[in-house]
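Reading through the structure tokens given below for one structure.
Yeah, one chain of the complex is gone here, protein chain that is, but the others are all in their spots.
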Amino acid sequence: MSAVIKESAQADQPLVSLRNLNKYYGDFAAVDNISLDIKEGEFLTFLGSSGSGKSTTLSMLAGFETPTSGEIQVEGKSLIKVPPHKRDIGMVFQRYSLFPHLSVRDNIAFPLTLRKLQTAERERQVDAMLKLVQLDDFAHRRPAQLSGGQQQRVAIARALVYEPRILLMDEPLGALDKKLREELQDELRHLHRRLGITIVYVTHDQEEAMRLSQRIAIFSHGKIVGLGSGYDLYQNPPNAFVAAFLGNSNFLRVKAQGDAAAQFESQSLAMRPTAGLQAAQDLLLMVRPEKAQALTSQQAMQEPLAAGWNEIGATVNEVVFLGESLTYNVVTAGGTSLTVKALSGNLLPLQAGAEVRVRWAAADACVYSEWSESDLSKTAGAH
Amino acid sequence: MLLTPNAMGPRLRIGLYLTTGLIALFLLLPIVFIVLLSFGSSQWLVFPPPGWTLKWYEQFFANPEWMASVLTSLKVAVLTTLCAVALGLPTAFALVRGRFPGRELLYALFTLPMIVPLVIIAVAVYALFLKLGYTGTLFSFVVSHVIVALPFTIISIINSLKLFDQSIEDAAVICGASRMQAVYKVTFPAIRPGMVAGALFAFLVSWDEVVLSVMMASPTLQTLPVKMWTTLRQDLTPVIAVASTLLIGLSVLIMVIAAALRRRNEVSA
């Protein structure tokens, strides 16, 4: 009986846990009271704009920065007093940071040499790594003779060769062009699945974060403002900042009318039932552009409004054709600007100046009762 | 058009090239002249020489005083190089990596010996060693040469250290190397061109140094330039041309090494 409890407790225990972590530079809080658990074997991404504290947090994990206060634990043991070279963490740096005077093989062998492995064993492991990253043919080249993608593979091999339990990656693909980046992202995902290693990845590219990670931690002003799977964070952003930061979003300023309805520009809208609202309280509704539909007046008459849906009138301001999709920029009578995204299909696009009815399901709109105006702009997040 | 030869107009272009050729010859003239003279047979430095000979070289190498001065020069230059690198390396690290206040000012202080006229450094250091009774010792030569060689060493190490991406050192640390191990195994090899260039500069500065050496020298302890200097003030014997040729030869050699290093560095970078 007690054994069962103990076992389940162990399974719940995170591999890495950050507790009330702070990093101050003078009065400036680069990392502001962060607490986070990282599970064994997961691919977790720190996503945020530059200066949001994501890299500083990674640096503290690696041991290059000392936290001003707070605790970092791996399997319940504190890492604070462990110098970086004894943490047994792997890390891949932004600019690869290969040793320029060593060949590819010697770069990968470097951590093993430090660990005083026997030559035969070392060679075997290096060979295995070279094979894993498909660089067998380049073993004797110097880093300067490799392409960016190859250099990054060497950096990954060097970080993995001593089998660390945690691999940190600091914007490792930032310097590569888009196509190569996507290729390496796929490779990285497969590698993670194959090796089962815990990866903490830092990036400012949300598409990359979505593509790679099981969980994403969104950083802003030194805090984690959103944590969850890419799907959850996108579909149900925990706050207006995350909603604005991830993908595109429409914000409607409304006033609460009970807990499932709100008033928008002298019109009543249905919304998700939300507890604890006061009458006439200011609220923010967020609708993703692809969840909204734009219909002509005739279409609207032909298709009656389904239950649980909202409809508002607007005028088309601009139509942008993007290949597989179309976006309409429309403006309501009250001057609120909205974006509606539709698959191009075989419908004739609406013309600028046309009157449209914009519809969305009340369940698809998120409701926020607290936000700051700066959250709503795309560029927020950095100090 | 003034920077594109084809659009320049033939008269201006030919005029400029001709002037340049003459100035380049002017720059080469004394160097070539002295080398030729060292092989000329005329005691009175007649040019063109009536015949060619190696007798001045024989005289130079057979003369124990000249040989002693060459040996002293080499000793001083090697010791100066070692000291300048030993002092310059940690200094460069501190100035590039350190985060303490007043770094700009300290950098200016370390380059000050390049700016203060040599004569003044020479007189000041001479006064000190006179008081301490150290004039005419190897120590006084090396110390005074290190003062003027140090800025060159520091600057060239700083330049290569600034180009070195510190995250490479961090990478070594995360791989399991202590900070010291990382510096020795990764940073030093990476900045070696700068260290070698700094050492070459220090050697060359010491090898060619005249003013300080003249002040530090004693009749029994002289570097090659000092020996040349004192001989020169008596007569213009062709043996000095031999000494000059050797000085020039070493300078050229060091320049070629430095250029080769730079090229190799460019290729690998």
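Chains here go by letter, A and B, matching the order in which they are written, and residues are numbered from 1 within each.
We take it that a contact is a pair of C-beta atoms (placed from the backbone, for glycine too) under 8 Å apart; a residue touches a chain by one contact, two chains touch by 3 or more.
Definition applied: contacts and distances are computed from a predicted model.
The unshown chain of the complex is recorded in UniProt as "ABC transporter permease", chosen from "Cytochrome c-type biogenesis protein CcmE", "ABC transporter permease", "Aerobic carbon monoxide dehydrogenase (Quinone), small chain" or "RNA polymerase sigma-70 factor, ECF subfamily". If you put the hidden chain back, the residue from B:Leu106, B:Leu138 or B:Leu261 that touches it is B:Leu106. The chain not shown here is touched by just one of B:Ala127, B:Leu163 or B:Ala260, and that residue is B:Ala127.
Within the complete assembly, residues 1-5, 7-9, 12, 16-17, 19-20, 23-24, 26-31, 33-34, 37, 44-47, 86-88, 90-91, 93-95, 97-101, 106, 109-110, 112-128, 143-144, 146-147, 150, 152, 154, 178-179, 204, 207-208, 210-211, 215, 225, 228-229, 232, 236, 240-241, 243-245, 247-248, 251-252, 254-255 of chain B touch the chain that is not shown.
Keep this in mind: only the chains that are shown with their structure count from here on.
Centre-to-centre separation of chain A and chain B, using mean CA positions: 56 Å. Residue ranges on chain A touching chain B, taken from their complex, read 62-64, 83-91, 93-95, 97-101, 110-111, 114-115, 142, 144, 155, 158-159, 162. For chain B in complex with chain A, the touching residues are 165, 167-168, 170-179, 181-182, 185-186, 189-190, 192, 267-269.
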